[in-house]
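For this view, one protein chain was removed and the others were kept in their places.
Just so it is clear, A and B label the chains in written order, and each chain counts residues from 1 on its own.
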Amino acid sequence: MANLSLKHIYKVYPNGTKAVNDFNMQIDDKEFIVFVGPSGCGKSTMLRMVAGLEEISAGELRIGDVVVNDMEPKDRDIAMVFQNYALYPHMTIYENIAFGLQMRQVPQKDENGNVILDKKGRPKMGKMPKAEIDERVKAAAEILGITDYLQKKPKEMSGGQRQRVALGRAIVREPKVMLLDEPLSNLDAKLRTQMRSEIVKLHERLQTTFIYVTHDQVEAMTMGTRIVVMKLGVIQQIDTPKNLYQMPANKFVAGFIGTPQMNFFEGTLKKIGDKVEIRLNGSQSVITIPYEIVIKAMPQYLDGNTKVCIGLRSEDVSIDPDVVKESNTTIKVKISHTEELGTETLVYGDINMDGDGFGDDSTRIVLKAAGFKNFSSGDVVDAALNMANVHLFDIKTEKSIIPRVPEYTYQDCTVQKGVLSFAGTQIKLPPAMPCPDGNYELHIPVDAISLGGNISAEVVSQEVVNKQTLARLVVGNSTLFALLDAPVEGKKVNLHIDIKKLSICKDGNVVVKPMPLINSLEGTFAMDKVKGTVEVDGKVKSRMVPKYSIVILGQKFEAPADVAVKMFSAFTGRKVFNTSFRYELSPYDFTIGEGGITASVRWMINYGDEKFIECEVAGQTFYVKADKDYSGSVTLMPDFTKVGVTEIGREIKIV
Amino acid sequence: MSNNVSVNVKEKKANPFVSLGNKIASFFKNLPSTLNKKLAGAKEIVTQGNGKVCASMCIMGLGQLMYKQWAKGIIYLLCQVAFLAYFVLKGASDFIGFFTLGTTESNAWVGIEGDNSVIMMLMGLLSIVAIIFYIVIYIANIKDCYSIQCSVDTLKEPKPFKKEVGALLNQKFYKTALALPIVGVCVFSILPIVFMIIIAFTNYGGDIVPPKLIDWVGLDNFARILTLGQFAPTFFKIFGWNILWAVLSTAINYFAGLALALLLNKKIVKGKTLWRMFPILAYAVPGFITLLAFKYMFSYGGPINQMITEAGGTAIGFLDIDAGWTAKLIGLFANAWLNIPSSMLLATGILSNMNTDLYEAARVDGASPFKQFVKITLPYVLFATMPVLISQFISNFNNFGIFYFLRGAMYMDGYFLASDSDLLINWLYNMSINNNYYSIGAAISIIIFIITSVISLSVYVLSPSYKSEETYQ
Partner (left out) sequence: MKKKKLFKPQKLFNIAITYLIILAVCFVFLFPILWLVLASFSKTGSIYSFKGFFPTEYSFDSFVRLFTDTQMYNYPKWFANTLFISIMSAFIGTALTILTAYCMSRFRFKSRKAMMKTTLVLGMFPSFMTMTAVYLMMTQFNLINQQWGLILIYSAGAPMGYLTQKGFFDTIPSSIDEAARIDGASNFKIFLKITLPLAAPMIVYTLLSSFVWPWSDFILPQLLLKNKDLWTVAVGLMTLPTDEFSRFAAGAVFIAVPIVIFYFALSKFLISGLSAGAVKQ
């Protein structure tokens, strides 16, 4: 019955390790969120921080609209189910379920059901009446089918029944958020499957927000409406089960979700016309796929030399002769052994004819075949690859190179006499972008494109990703991706391209840089006492009041109140005043000529419709939006309302 | 579990004392930075505290009052007033008295009621305790005021008094719960130790007892024990026997207990519970009763001498002053009788936790039962009971009861207020309780303490169970 907002949440241990690192998420009411990841990934720590059993090192946690960082667990209106059930062994099941209600302070009611008020007009708090407790305990027991066991002790019950009691103890309090910490991992496989569906049913019935922690990806996939995959304290991907499976953002997620694990090969991609040739390490076979599949990939991956990681799930590899016959993307597989599971057979093999299926990681393959199949070790078969579902990852960063939302679109372009032409479109380059004539490569960030310009385009497709729309557009005869705020209606649109975000490259060197949109400065935070006025009991009095300021480059600037509060919450005591921070300001966050930092202008960056000053302060380069040309020295007054703050020592984002 | 254990044993054997040395070395190496860390807090308060914190530094509770924390402010203020009142009325003179230990000797003839040095010592000690206590509260007061400043400065609501009291039953429940045990331990365990240490540096005892005045004598007592003709020979003789006794009795008790446990653990033994009853019986009967029973048994009229006389021999004074080794051996025997049962129970418990797979593996490998004992059982049990072994060694080192009950206080020629079987602790008792040699006794107890605490601390710090305490949770 509440939504949760988790902003920049950290758990930092005194030795500096970050169990949870910059956790950001919005959880809507009635969602079933699953935190999943290998042990030590911080999922349980995150859940315990939500529960209030662990302190939040930095960040803001809201349940409903209330910031609960410093609240006791009991005041957060949450309930939690533990892995080992954590039932009170000396109490009966009834007492176990009732305990939370007995501990609770509730508004007292008179016989007519009206809330009794105390002298100050607040509701009088007291114990919950026995009859009400009884009613609620019985109702909860009814839901979970444990009514017959209410007078038993936990040790007389089986694991499944105990888990039901633990659930009963949680739901009887009608919490806003239910937290479940690996509740099924102590149960045997059969019971686990049964309880899984019962918990899903319970969620539907209770209509509350559930947060469920598990290390078991099957549990995550079957239960969650959204899944958070974590690794080493960092969120890898937050998405629906389907999207996680079909569009893993990185190799870790791809390997973690799905059994058997996705096959990963190493290889190279080479673009030839509208085809791409894939060569896998260790295999002689060459696979040709349409360029369309990898259209989102950056061109440097398609040069035929760059090693990439190629992932293909076992169900996308088939050795069914009918399929193989039809397919033109086949590969030879040398079988090492099989596992017969009844309905299907897992076939293990190697795409390297010299391999044995156990050696080199990147040539091993697992595939699924229907029914029972008999192979002897060393058999070589043809396998058809369903390359429409291929996943490609960068070898080093492990990020998907065909992500759902690409960062850039690449275009070949030419510059002639200060005019940039690409895809049949011509743009006059502003003085800010001096570029000698020649052929170049143009990087167009997806967020550089907005609606309402003079470039006409055709919408090929669009999909909604995280409340934004990724549109695939055709301009001239080239494809462009654009990230728009809202879906486009109709087929034809007019586009505007924000040219300051473009970069023009040649042979891997950047010829024209995009406009830097962040100025980052180191500084501190300070407090001073100044004369001010305070309202006490309706009278305005003159008092010394604290004034908080951001100190950069030796100058103090008043800090916005909400920034100050956020900074205070990340520190204990007055440590905040003895810490250095990195402040990030956009070029738009300055006013020129009204005092502040004195900077010397290096030159004006003129984009025609927008002008920026590149200036220098104490050896640091600043970019500031300007409405006219400046020279010599200017004063810059920063506006900190949209500032980004990072603590330098622990690398913690605070705002 | 046991696998890990055996690995650890090997690692431990490598160089336990080198690692202790390293520890001590690193402690001193890190001392400046540790101190710096400790002082950083104080530095922060001094440099960043505001006027109200300064106010609290001058008058306790003032800063809190200025922050409108009435209850806390008043409590601190009352603490200050109470302390000042105590100090002016009594504390200051007590404190000075601690150093002078009295100036006027009482003289019954003239009717002067003089100073009682012992009381002054005790009261002086209490005044020092009061001062320390005051300083602790004073620092807490400053810290508290600074934390209010921190809260106010960072726009956080300072905790209301009611909530802080409430926290004593919740987050800070340990403070409430531990208050009484800590006070008890301080008063009845730590204070006597401190008092004893102090006495060791005075000339209290012998003829110099109140109403005579006592004085500080520095390290004289230690010098007298170690060098003076009266004490030194006795000390070294007793010390030698004491070490021998501690080693022998610990080894006997430990290995006999282990042997008994192994014997009763044998598969072929039926009715283990019944057999275990006998040692437990011995364990349960209060020690002084058994020891007195032994004394009677070996006395001239006792059954053993009766049998000897009946057989035509002459009665033997087993425990007489000139008994020599027989008395010592009887002591060892009686001590073994008393302590083997607990060693046995301990070993039984440890053995029942042991992984039997190891034995099976050893049997498969063809190890003989004796080999199994030496290679598997002994290392495991030794590892698991190392801390107990040490504490047994120390309690044997200080085993007062055995010879006190068996022989009582006997004074032998060549010994000063002691006999050949007495341990240091018995000597200490004879001197201080029976013969008023308080300061010498205190000095002896400090020497004993140094010996025992060095042994126990080093072993404790080295023991793997200290390092891996958290793993048991």
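The rule is short, and it goes like this: contacts are C-beta pairs under 8 Å (C-beta built on N, C-alpha and C of every residue); 3 or more make two chains touch, one makes a residue touch a chain.
Computed from a prediction, not measured in an experiment: that's the story for all the values here.
S.K.: Considering the complete complex, identify which of B:G114, B:G287 or B:G317 is in touch with the unshown chain.
M.R.: Spelled out, the listed residue whose C-beta touches the missing chain is B:G287.
S.K.: Identify the residue among B:M307, B:L329, B:A361 or B:V374 that touches the chain left out of the display.
M.R.: Among B:M307, B:L329, B:A361 or B:V374, only B:M307 touches the chain that is not shown.
S.K.: Using the definition of touch stated at the top, determine which of B:A55, B:A384 or B:M410 touches the missing chain.
M.R.: B:A384
S.K.: So which bits of chain A touch the chain we can't see?
M.R.: Touch with the absent chain occurs at residues 51-53, 72-74, 78-80, 82-84, 86-90, 99-100, 103-105, 169, 173.
S.K.: I need the residue numbers on chain B that touch the omitted chain, in ascending order.
M.R.: Here the touching residues of chain B are 118-119, 122, 166, 169-171, 173-174, 176-178, 180-182, 184-185, 187-193, 195-196, 199, 260, 263-264, 266, 268-269, 273, 275-290, 292-294, 296-297, 299, 301-303, 306-307, 310, 337, 341-342, 345-346, 348-350, 352-353, 384-385, 387-388, 391, 394-395, 398, 400-401, 425, 428-429, 432-433, 438, 441-442, 445, 448-449, 452-453, 456-457, 460, 463, 465, 469, 472-473.
By our rule, only the chains that are shown with their structure count from here on.
S.K.: So how far apart, in whole Å, are chain A and chain B when each is placed at the average of its C-alpha atoms?
M.R.: 57
S.K.: For chain A, which residues are in contact with chain B within the complex?
M.R.: Residues 72, 527, 529, 546, 564-565, 568, 571-574, 576-578 of chain A touch chain B in their complex.
S.K.: Which of the residues in chain B end up touching chain A in this complex?
M.R.: 44, 48, 50, 146-147, 149-150, 152-156, 170
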